[in-house]
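With one protein chain removed, the remaining protein chains of the complex are shown where they sit.
Order of writing sets the labels: A, B and C. Residues in every chain begin at 1.
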Amino acid sequence: MNDPTSGVTHLDIDAKESTFLDSSELILNMGPQHPATHGVLRVILKLDGEKVLGLECVIGYLHRGVEKIAENRTYAMFNPYVDRMDYVAAVSNGLGYCEAVEKLLNVEAPPRAKYIRVILTELNRIASHQLWLGTHALDIGAMTPLFYTFRDREEILKIFEKYCGARLTTHAFRIGGCLYETYDGFEQDVRNFLDFFTPKIDEYEELLTTNRIWVQRTRDVGVISGKDCIALGVTGPVLRASGVKWDLRKAQPYAAYKDFDFEIPVGTKGDTYDRYLVRMAEMRQSMRIIRQAVDGLPSGPIMAKVPKVLKPPVGEIYHSIEAPKGELGYFIVSDGSTQPYRVRVRPPSFVNLQALDLMCKGQLVADVVAVIGTLDIVLGEVDR
Amino acid sequence: MVGSLKRRFGSGLEALTYLGQNYLQSDAALLPELLQNLRDEEQFDYCVDITALHYPQRERPFDVIWILYSFPKNERIRVKAQYADGAAVPSAVKLWTTANWLEREVFDMFGIRFEGHPDLKRILLPDGWKGHPLRKDYGILQQDQAWVQINLGIESGQ
Amino acid sequence: MPSYITSYLEKSVQVTPGEAGNIFWAMVYILCVFGGVSLVVVCMNWLERKILAHMQIRLGPMRVGPHGLLQPIADALKLILKEDIIPEGADVLVFWLAPLIILLAVFSVYCVIPFGPTHAITDMNIGLLFMLGVSSLGVLGIVMAGWASNSHYPLIGALRSSAQMVSYEVAMGLAVVSAVLMTSLNAQGTGTLSMIGIVQAQQAQHTWFLFKFFPLGVVAFVVFAIAMIAETNRAPFDLPEAESELTAGFHTEYSGLRWSLFMLGEYAAMIAVSSIAITLWLGGWMRPFPHLLTGPIWDLAFSLFPALTFFGLAALALYAVGRMWKVPYFRAQAIGLAGLAAVFGLIGFVLLLPPVRTGVQDVYWFVAKIAVFLYLFIWYRATFPRYRFDQLMRVGWKVLLPIGLIVLVLTAIAGVIFG
Partner (left out) sequence: MTPVATPFFFYMLSGLMVVGGLFVITRRNPVHSALALIVTLLAQAGLYLMLYAPFVAGVQIILYVGGIMVLFLFVIMLVNLERTEREKPFNKQWLVGLAAALALGAMFVGVYVKGRALLPEQTVSLPEAENTQQVGLMLYGNYMLAFEIASLLLLVAIIGAVVMAKKRI
């Protein structure tokens, strides 16, 4: 399958002599500007009538060369770039990077900073899942959840804005802790949000969980087994929905997660409906974590002693956290100078997208849209 | 675990740890069976990441790194090997299917060929693009002017 | 000439103008039916956007006129002024004909709908059969529209929607047959297909067919209701216009006035199909509980309903005016709204006069029931996600068809036993 972009200016896939119906295999081009491909993703589908025989993803439209830029920026300067990769879960990107560099510098963030970091990351996880639910339901045709989820997501973005000035790409953390002390009324805002959001999540469940058509459109769609998930390196809610009980926050706790108790929701069949249930349960667990974190917020400094100019010793470190989409890892190699020698980002969306081909085999075109939605990929992270 | 590996592979292998993360420095020849062994006997069933480093001044400039994780043992390990420019690295697609795209990206960014890879071609950059950006000798502002002119019809990106 | 006009009026036996062969009054009825339908379509456009918005916790159109009341007019103007593109390589004749066929099919259904014992354009003794036949003509229009646009997506959309409509016509027909079966349970044992006849049968049997042989009537009604939604490509069955996969179904290539014809056709089809359901199962123009709550006081109470609704609308408008009056910027719109409230109030008073009150009774109840159905259509659109194409066909063939057959057989048996 030669890549159509190489030199061919006009992609002529339906040559005049064979109308598309009598050739047994039809190549359909779900192009970069398609309403259902969350961002600039192009999927070339090989169809037999309505059934999908196989598909190939053409990515790279949003490639900004973040890793190349990292080699020409100092450690602190690269921090905002990290938020631009997975712009929906910017806070957890920042957390991963800051903790990786702190490990490199062998520095420990103070407990208060760790608690603040956990609160903001979990809020960001809920916001990311809300955006996923809204757009995923819209792809399958249910218009209403989109407005409910965005109304509630607005509350979280208000808290971010009050804390660090930005709503989406927050740049909330610094290497060594948090720069800003929490504004007074921060705990109260978070508690208000939790009380506000608890009935709201039941509203989503009311709308969709027992909705017959929703169940029919998602049950047994895009099934992937636990074994395939591990072989394909798929992590996050998709892996948990396939029955593998694995969450980095429990397996290799970072920040302050070992102080909180929460469960890991696990699915059984690994289809789109299970992933929907797992993500809804994850939102509830995040709320539990936030409540515990806010109640137990310790006082004390929020910034560890970190030199003005960071010059970490020569060495390399791999540190990964549980981002809303899956395992987000940073492999940083330092050569002793102020600029990192190499920053490799292990993006969950990029690896999860690889499973699209396996999940869509034998499904119908309408299901490809649903599966892309359920994988919850963000193209900024896929292309870096 | 390191002891058993040492007995099997002898000299070519040395285990180091840095900041609590242990990694194996192995030479190129041992690699295929080492990865196979790690996956089967040592149950490292999840290949987290495959990436590379470029040290232009060394005679074998490329460091290819496999980051593995084992679910049963909840343990992480890194395997590093040095390769000359243009040397063929054994592909890990047969061991972990996730390596397919990861190796394609390393090829796209560094120009390291993986033999045994089913469909090795660029993944992020367009096919006709000349040059591999993440190499140290590839300037930050540099671009493949020819490709830009043909396909986008503009002078140059910058 | 005037005698020809008045001759119909004081005729002793009250018969629909069509039957009486009086062309003039038939024309009058046709004009007021089509005027009424287009008026309803215009305000349906506004209502749908407002109700859908409020269900999705947003406000809907607020900018054009008070509470967006002038929005439909603005839309209509926009569509008329928009350029009407015919895609290159399209088959012009078929492209131009398609929307006309759809409109022809939908509006010809209206000439048999009974708004009252004599308020119908005409009454054929095969009224129901005629309606089903003509509504199946709509499929032709869609297929032609899809084919004439000469591009992949509309063609696939057209094939899908015509397959859907053809398969749901079968389910619809079965549900209708079981209702017609109930009409034959009178003395001389022969039912009737004429719409007015069906409603009179329900009057004679003192019950709406919905409640006849209790579970059967309701099940047949539900089968018809589902098939009805699929027939008009609405709500959960609107796959042909599925935005996420095929851009916009068979009317992708249409634009401007031609596209608005499709929209007009869709809304008119919704009204036509729901009026069939009302005539068959909900007792057409009969007011609720005509035989249970009889007696002068009840008649008086029910006859006040039309006036009350218009007074309610006027009160609503006045309340909105009160709220808008505080903000100077909205003062102009508030005056407009107050004018509208005055008009509603006036109509309410006119409806209070005794002769007008009884006259308008039948039409009012029929239109009120249609309003309920239209609200349901909008409600479905807000809540249900979309069926996938194979599920949609499965529901049509494997669920509705067997249930329709079973209900038909059971009604027949019940008819013979309870007869």
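In this section, contacts are C-beta pairs under 8 Å (C-beta built on N, C-alpha and C of every residue); 3 or more make two chains touch, one makes a residue touch a chain.
The structure displayed is predicted, hence computed values, not measured ones.
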| item | value |
| --- | --- |
| Contact residue for the chain not shown (choose from C:29, C:46, C:130 or C:302) | C:130 |
| Among C:39, C:57, C:85 or C:166, residue touching the chain not depicted | C:166 |
| On chain C, residues whose C-beta touches the chain left out of the figure | 19, 21, 91, 93-94, 97, 124-126, 129-130, 132-134, 136-137, 139-140, 143-144, 147, 155, 159, 162, 166, 169, 190, 193 |
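To be clear about the criterion, only the chains that are shown with their structure count from here on.
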| item | value |
| --- | --- |
| Cα-centroid distance, chain A relative to chain B, in whole angstrom | 24 |
| Distance between the centres, which are taken as Cα means, of chain C and chain B, whole angstrom | 66 |
| Whole-Å gap separating chain A and chain C, where each centre is the average of the chain's CA atoms | 46 |
| Contacting residues of chain A [partner chain B, same complex] | 3, 5-7, 9, 59-60, 63, 65, 67-69, 72, 103-104, 106, 230-234, 244, 246, 251-252, 315-318, 320, 327, 329, 331, 333, 341-342, 344, 346, 350-351, 354, 383-384 |
| Residue numbers on chain A that touch chain C, as the complex places them | 14, 20, 35-36, 50, 137-144, 146-148, 151, 207, 211, 213-214, 216-217, 364-367, 369 |
| Chain A partner contacts - residues on chain B that touch it in the complex | 18-19, 21, 45-49, 51, 53, 65, 67, 71, 74, 76, 78, 96-98, 100-102, 109, 121-128, 133-134, 138, 140, 150-151 |
